[in-house]
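There's a structure below that I have some questions on.
Every protein chain but one is kept in place in this view of the complex.
Here is subunit A:
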Amino acid sequence: MDLKEKLVSSFLAFENNVDVDNPVHDIRTAAIKNFEAKGFPSKKEEAWKYTSLNSLQKIDFSIFPKMESNLEFKDVKKYFLNEIDTYKIVFVDGVYSSFLSETTHEGVDVCLMSSALNKPTYKAVIDVYFNKIACKDDSLTSLNTAFSKEGAYIYIPKNKIPKKPIEIIHFATGSEAAALLQPRNLIIAEENAELQIIERHQSLTTNEVLTNAVTEIYAAKNAIVDYYKIQNDAHSSSLIDNTYIDQKDASHVKVHTFSFGGKLTRNNLNFYQNGERIESTMKGVTIIEGKQLVDHHTLVHHIEPNCESHQDYKGIYDENATGVFNGKIIVEKLAQKTNAFQQNNNILVSDKASINTKPQLEIFADDVKCSHGCTIGQLDKDALFYLQSRGIPKKEARALLMYAFANNVLESVRIPELKTRINKIIANKLGVNLGFDL
């Protein structure tokens, strides 16, 4: 039985486990129908031209997570941003771990999707926001919607700012030979609210893990949302991340994606600007090697006038790694005075690495400033020589240059401890000690 059939036939069992009278029942049923009709995307589809899911579909993933596994905090401490105090929403094999988490209901809601879906207090919010911005046509998003049950639920009311950043961490313990996880997050920032989120998926074994995550983010008027995705998973894990962001007037949303690990990582990052004077920022650093594949698909839909979007993605590819970047900017007829910028720079370190990039513009308004730039190149030989001539070994010199290459993406990280952490990961990844504290 292939994975698609298995998923479709498991749906009934899944529905019986959760509450069938729940209002999201209809949403789930419609979603599984769409997934059944569409199936997994194939390479024939334009959006999946360079990324194949075939090998993943051959793996016999177990769909329902077992009960909570025992994880000691000291074993997983290093995956948290432990230098500072944070709220934590932690899942182990898809199941919420109250022991590792720190949630809150004081003024703001930092809690669980399962309680939001089931408790009547949240019904009004769920009715308005759940599965509203997520694409109902996309097969993988539908798959997640059909099995949506658990994840992070964050609600920041008007004029509130949570006391500390929020970490969302998903651990996979490998209690199954191969596990499919489908977390579903809903994040709402009301007017003038502000929040920072750090998200991480971490497998603790070499067993296969496939995560198909969907996150919906709603930023109301003047809201500020900073979202950091750390993708430094084990090489046996794959991640398909679907993030949908709805922005209203004058809101600022920044998404940083740091892709260093994982076997296959696909990021579908979609911004919809439903208001004026909106700013959307997408930044990414990708450093991969081996047979890793990282695929960034971004979409910015400029619907109303006077908005801005900035995209800056840097990639360094070594060994047999493959990078994909597809940045799509749509400017609607009404969206005059739009400023949309997109930049994608890549370095191929090895001859076996490859990069496929497609910066795409679709523009229907005339009074706009839109540009995209894309480069593929190598490290500057003169700069390398300069550093070597000053006694810096070649390896360190290269690392230094690569660090510099990726640096301007890091500059906009607003949590200093996180910035240090990412720098350490980069230094580690490049196999050097840069000799100074970043």
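What we mean here is this: contacts are C-beta pairs under 8 Å (C-beta built on N, C-alpha and C of every residue); 3 or more make two chains touch, one makes a residue touch a chain; residues count from 1.
FYI, contacts and distances are computed from a predicted model.
Per UniProt, the protein behind the absent chain is "Iron-regulated ABC transporter membrane component SufB"; the candidates were "Phosphonate C-P lyase system protein PhnK", "ATP-binding cassette domain-containing protein", "Iron-regulated ABC transporter membrane component SufB" or "histidine kinase".
Among A:353, A:397, A:410 or A:426, only A:353 touches the chain left out of the display.
Only one residue from A:230, A:253 or A:368 touches the chain missing from this view: A:368. Residues of subunit A in touch with the missing chain: 46, 333, 336, 346, 348-378.
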